[in-house]
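In this view, the complex is presented without one of its protein chains, the others remaining in place.
Then we have subunit A:
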Amino acid sequence: MSNAVSALNGQEAKGDVTVRELGLTGMITLRGDFEDENFGAALSQITGAGVPDVRHFVQAGDFTVLWMSPDELLVILPYEKAAETVAAFDAALKGTHFLAVNVSDARALISISGDFANEVLAKLSPVDMSADRFTAGMVRRTRLAQVAAAFWMLPDGSYNLMCFRSVADYAFGLLSTSAKAGKVGAI
């Protein structure tokens, strides 16, 4: 079997704000009816997390569950657990209207950390990134310059960003250029 490799193989651009591709990470798209008690029960039984609030995420052990839309979640987990976790969702939700797909190799995950990480994103997305508006625990699906992306703020103040694998190099270039250009100080 061939070796799995992430989009940018852990590429890093160090600086006042460091941009780093996070390597192989498990990602599962989970769609269904959040109101259905089977759905909530399966989610908490398998991940230990409940359904997150609108545009927020919850963390439980190895699992992070992110709100993507009114009927879509993203489950982030260790890469090697993705296949068995999809199988667990398939078994737990059998007979209901749902979808669980392993998208680990279709996406890329990039970390943005440092004291003006919010500005690095603000320069690239139409999102209010001021410290009191975008806070830890929040998720935003938006665009990063010309490509679709989602990012969220972790408790330590850094951000993780997800994009399609095919545009990972473009997204990394944008973020590292924005970081290198420095702090604007406008927000």
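Methods note: a contact is a pair of C-beta atoms (placed from the backbone, for glycine too) under 8 Å apart; a residue touches a chain by one contact, two chains touch by 3 or more; residues count from 1.
Operating definition for what follows: contacts and distances are computed from a predicted model.
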| item | value |
| --- | --- |
| Per UniProt, the name of the complex member that is left out, chosen from "Acyl-CoA dehydrogenase family protein", "Ribose ABC transporter permease", "Sarcosine oxidase subunit delta" or "Pyrroloquinoline quinone biosynthesis peptide chaperone PqqD" | "Sarcosine oxidase subunit delta" |
| Touching residue (missing chain; options A:Q45, A:S69, A:T96 or A:T135) | A:S69 |
| Candidates A:V5, A:A41 or A:V54 - the one touching the absent chain | A:V54 |
| Residues from subunit A at the interface with the omitted partner, ascending | 54-55, 68-70, 72, 126, 140-143, 148 |
